[in-house]
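What you see is the complex with one protein chain gone and the rest in place.
Naming follows writing order (A, B and C), and every chain is counted from residue 1.
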Amino acid sequence: MIFFGASLLLILIGLYGALVKRNLIKIIIGLSIMDTGINMLIISLGFVKGGTAPIISLKSLFQKNSLLVDVSKIVDPLPQALVLTAIVIGVAVTAMALSVVIRMYSVKKSIEIDDFKELKW
Amino acid sequence: MRKIVAIVFLAIIGFYIISIFSAFQFGDKYKGVSEHYVKEGIIENRGANLVTSIVVNYRGFDTLGEVTVLFLAATGLSFLLFSCKCEREFKRIKSSLVLRTATDTLFPMILLFGAYIFIHGHLTPGGGFQGGSVIASGVMLLFLSFRSFHPNHKTLSTIEVLAGISFAGIGLLGLVYAKSFLANSVLPLGQWNRLISAGVIPLIYIAVGLKVGAELSGLISDMISTTKED
Amino acid sequence: MVNPVVIIAITLMAAFSIGIFQFFGKKFVRGVFWLTILFDFSAVLSIAYGFLTGKITKPIMVKIGGFPPPIGINLSVDRFGAYLAVVIFFIGAMAAYHWLNKGIDDPEPKALVLMLLLLLGSTGMIFTQDFFNLFVFIEITSIASYGLVASNVDWSSLEASFKYIVIGSISSTFVLLGAVLLYKFGGSLNMLDISSKITPSRYGGVLMIIAIMFLFGLLIELELFPMNGWALDIYQGANPAVVAILAGGIVKGFYLVFVRSAIYLKFPYILKIGLIFGLTTYLVSQFFAWKQKDIRRLFGYSSVGQLGLLVLAAGFYVGGGLQGIDKTYMLLAIVFFVLNHSFSKSTLFFITDLIEEKDIEKWKGVLKGNKLLKTLFSTSVLSMAGAPPFIGFWAKLFFVLAIPKQYFYVVVLVLLGAVAEIIYYFNLYRITSSDSENCFEIKGSIVPASMNTLVLLGLSFLSGYYFFLYTRISVSTNLLIMMGAAIIIYIFGFSRIFQWVLSLGILSYALYLFKNININLQGFFLLFILVGGLILVFATYPVSKKYSWSFYPLLIFSVLSMVGIALAKEWISLFIFWELMSWSSYLIINQGSKAKKASWVYLVMSAIGGYAMLSGIKLLTSGPNLVPGFNSTAMRYSTLSAILIFTAFLIKMATAPVHIWAREAYGESPDGFTPILSGILSKMGVFGAILTVVYLLPHTAHSSVILYGLALFGALTALFMALFAAFQENVKKVLAYSSVSQVGYILIGIALASSLGYSAALYHTVNHLIFKGLLFVAVAGIIYRTGTSYLPEMGGLIRRMPVTFLAFLMGIITLAGIPPLSGFAGKWLLYSALLEKKWMFILLIAMFASIVAFMYCYKLLHTIFLGQLRDKYIKVKEVPLPIAIVELVLAGLTMAVGIKPSLILDFSDKVVKSLGFYGPGYAYQGAHRIVSKFGYWNAYFMAVFAIGAFIIALVLFFLVKAKIRKVGQLDIGYSGEVPDSPESVHFGYDLYAHMRRAVSPFISPIMENSYKKVYNGIAAFVDYARRFYTGDLNTYAMWVIITLSFIFYIFYKGVF
Partner (left out) sequence: MVIILEYFMIFLIVLMIALALFAIKTKDLLSAVIASGFISLVASIVYLYLQAPDVAMTEAAIGAGITTLIFVVAVRKTKGREK
């Protein structure tokens, strides 16, 4: 249960960074913290008490085309697969955002939001 | 002021999201498709690592999308950073002797380790993405230690393209052989828990590993290299 | 048909392979790019074609990985997905072509890769049937757009891109969270599978929060108020080619995904979301755009508004409880809205990039000169603003018809927003079509915009066809074919005389077609329009050369749409042709060189009227009957609907409180068109008013009050407009007020609702066409020769234009209602009718108004023709032949009718009888003696008497002529200076200055000023209010969070 709470807190702290911080890189850091929080939430949603990792590599567990281990003792593999994707997507977005920030810096020599309010109204 | 408003509204959202957790007990059993994956995964795919089975086979389409996202990020990054017609330049401070010597020994091993990870993706934890990023971290080490190092972009691109095309191509082969895109029926499934098993899963993971490795290396090199005007 | 997954695989492979091809050179990359796009486009086209022809009926399900749906991912291509994919690839190809043509910043291969993957991502997003896979494709789409948005030489695109990245990340976070929680909830990620596990009753608990989170992520991408600041910044800052594909294609993909997810999730509050957020977004953006100075941001506001409307429509479609035909209508409305917006808006964005000018004021005169550009721009703007016969109009119409009647306030608000939309779009159009010395170079290729417009035109045709197909409204095919012929006239724009002959040919053919028509109310007006139109169009040829090549097609279009009004059998078809008439007449008036502002006011007033009519018609509908006919008298209608419908007609007649458009629009409209505007077009208001009084008012409560009110309006109009006319110095404006004043008399006649009243109204309608057509045509000829419409610059023209003078004189006599000409009979009938009804107060005003009318009658005649001829007009010739012919024909007509009023009264009698009265309320004694209960009048005797008096006066005039001394124009002068300004040398200037003080409180433009004040007040308010979009990223993000908490609060009724 504390994992849920912790992930939620991470998400909210990350969002708070995006809402309040005036520095562009700080905002991206906030978003990446939020990503971590979400990933952790997904993993903890897939956890099963007393379960093992979804890798069945011991000979004793799988014989003659049938699974010997109790299914409910293996944690849910699907959320893990989803998180794999989510992490990669997260790094892609971060890289994209940072490259935009680098370009913005090369134009205005600043990475403060206050210098990027030209588009409005 | 802004901070207070943010905290208040985030608290409201947090309050509502917490209510979800009352419905999902931590550590509860799961139902639905995952049961199928766990029960039938090995039988259908002969891969010991169920996560790999899901990532490459059951939800292989997601992975194709994921590879695309990374490819997109690498492309977009170099599109943005080099949209002016400046020459690229690679200048960094000189690194220490210790680092350079260590790199000489470590780099091949890191590459090998990365390759191991993605080749054994269907058997052990890890796979294309993990292996690829390990390889990229090896390349990163080269960046740190050698002042004038920069990878050959043509080679990287070629690896990337071939790997990408073979991923999609394997998918299309599945369409030809089994009337279903990305179907795992091009190769025989083989024996469970062997290196050569699980049909096309290792092949796909090798392609993904190479592609991710090349992409991330290119991405890092793009980030680090500067243009002359800076 | 191609397997949909192959589209995705091939596109991906192509995108990957560009990495190698870029080493061979740009040409290879472009080749790969175009081949891929071609393949994709033809593939989705083949699927869409299969759906369209009915070869494919069920959604195409594609298993991926060989696993059945809940286990593996699957694609599901349904009808709308396929259609939308076609649209996306088409617009994507056009945008890419445009961009390549303008030149992409250096790493061109990378840009093409991003473009391909953007299209791929949105296609996948539409096709997939898996919640998590949807998230992946959303991310592909988003990241590709982040990169593309940032790509512009202008650094502001970076700012836009960064804002998009942050808000987009927040959005996709919620989508991801929602998707995973849905998996946890339902045990799978397949949309159908989840859907089968959801029942509405489960929405009491956590499902509500999960669904809200998932849908909210998509809602952010739909740019709903108040969380759409980032989107507007993208529209403003990013490369227009990219914006075109985003606004035209990608956002529609998000929309489809949103609607589909809401359906799968069985979300119960989708209508509330539409009503709260969709409607607010629509209204807010339509008003915020008013004072926008940046053209791209203006279009951005419009796009956002359209999305709001789409969300509202989706709310009704999914959760509005629609069944049967309503649901079909709403679906069609949504499809049409999407198509309209995609093609028009992308065209507009292409055009902004062709002009490369951001400030609206600098667009002044852009459309002058380049016909093709003008056509493209006008088509898109018209379609966006919902002008018939373009697709945006049919969309709006279907939408309004489909909304359930208990949501009438939604209809009103949506139409209000539509008026606001017209206000800013045509403010822009006013600027772009005005004269200016600015020189514009088109930078780039015009091909994409043209292709888009071609598709738009095709779609408009199809959508109109579908409208008539589904509503089963009967429409005369002949009429439509003739309207189509207007396009041929358009094509032959190079030869003005050919256009003229063709127009006359079409009108004559129409007259021939309807020659045997039954004379009832409709038939009467049909003949009236066609005969009057034929005569007046005949006179246009000499003056038409001053105007654009689209003058004749629009003219024919407007006359034929009036025919359509007369032929209408249902209120809806009346509305359609009414709008056609308003818009085409707007476009004609706009061609006047000083008429830009005037035509804008005319259009806005017409739009208010037209939409008031539409909402009134909406109130008339009942149950399944969505297209009420005139005779559906089964139920009692609400007074409100009658008033709303009446508003449209009153505005077109320009009666008292809504007259503000009349002076300038009449005064500045093309001289060839003013006679038609005054003589025929404003009479369509009369037609509609009679229709309403006859068919609608008897079924409402308070009908007698409304009638008396109408009569009062009419009387006041007659009086005040006559007064205003006396103080005008522009000949066309004098006649403008005069026209409105005369229409006031007609309105009194209609309001009497008695047989005598109708007779008076109908008689006067025709009579007014004759003499006002005559006067306006004569004035057109005079302006053509002298080049001025300013009264003090004229004078003494009697010597140069005797024929015109004679005709003009007869027109004035008729106008004044003096026997022997046709004017007298109308007044006699009207006063008799008023006496019969004992409306003495109105009678008093009407009579007083007639006296006031003498003031301007005298002034006109006197100032134009009498007095001294100015030197510069010494060599002026008589008016051109076609005009002279028309003058003489009309003068002959007024004389003939004056002697024999039954020429008109025979027809009006039939009409009055067809309206259910026993007779006209008067009787004939012999051929010329007409009797009512208040007396008799012998037209023949009076004519002889009056002509005799005239001859005696003439003889006397020549006998005493010897005593007149002639003074040369330059004989006046004081202090050694010769005054030459027209005001100081012309005795007719400010003829009634001595009366001005007495009546000044009555002639001050109170109404006009108060309208202006209201407009300026709203404009100032919205100008201030749009500071809501501060440009600050944190604030934008904050609004996202605030909106989410709000949604949680209103939709979630606690687990706690």
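Keep this in mind: a residue touches a chain if its C-beta (ideal position, glycine included) is under 8 Å from a C-beta of that chain, and two chains touch if they have at least 3 such contacts.
All values derive from a computational prediction rather than experimental measurement.
For the chain excluded from display, the touched partners among the shown chains of the whole complex are A, B. When the missing chain is restored to the complex, the residue among B:Gly47, B:Gly127 or B:Gly171 that touches it is B:Gly127.
In the full complex, subunit B makes contact with the omitted chain through residues 49, 51-52, 117, 125-127, 129-130, 133-134, 136-137, 140, 216, 219-220, 223-224, 226, 230.
The omitted chain makes contact with subunit A at the following residues, 2-3, 6, 9-10, 13-14, 16-17, 21-23, 25-26, 28-30, 32-33, 36, 39-40, 43-44, 46-48, 51-55, 75, 80, 83-84, 87-88, 90-91, 94-95, 98-99, 101-102, 105, 111-112.
Operating definition for what follows: only the chains that are shown with their structure count from here on.
With centres set at the average Cα position, the gap from subunit A to subunit C is 51 Å.
Note: centroid distance subunit A to subunit B, computed from Cα atoms, is 15 Å.
Residue positions 132, 136, 139, 143, 146-147, 150, 181, 183-184, 189, 1034, 1038, 1041 of subunit C are each in touch with at least two other chains. In subunit A, the positions touching at least two other chains are 15, 19-20, 45, 78, 82, 85, 89, 92-93, 96, 100, 103.
Partner subunit C is touched in their complex by these residues of subunit B: 2, 5-6, 9-10, 12-13, 16-17, 19-20, 22-24, 30-34, 36-37, 57-62, 64-66, 68-69, 71-73, 75-76, 78-80, 82-85, 154, 157-158, 160-161, 164-165, 168-169, 171-172, 174-175, 178-185.
Residues 1, 3-5, 8, 12, 15-16, 19-20, 44-50, 53-57, 59, 62, 65-67, 71-72, 74, 76-78, 80-82, 84-85, 87-89, 91-93, 95-96, 98-100, 102-103, 106 of subunit A are the ones touching subunit B in the complex. Interface residues of subunit C, counted against subunit B in their complex, comprise 3, 5-6, 9, 12-13, 15-17, 19-20, 22-23, 62-67, 70-73, 105-107, 110-111, 113-114, 117, 120, 124, 132-133, 136-137, 139-140, 143-144, 146-147, 150-151, 181, 183-190, 205-206, 209-210, 213, 1034, 1038, 1041-1042, 1044-1045, 1048-1049, 1052, 1054-1056.
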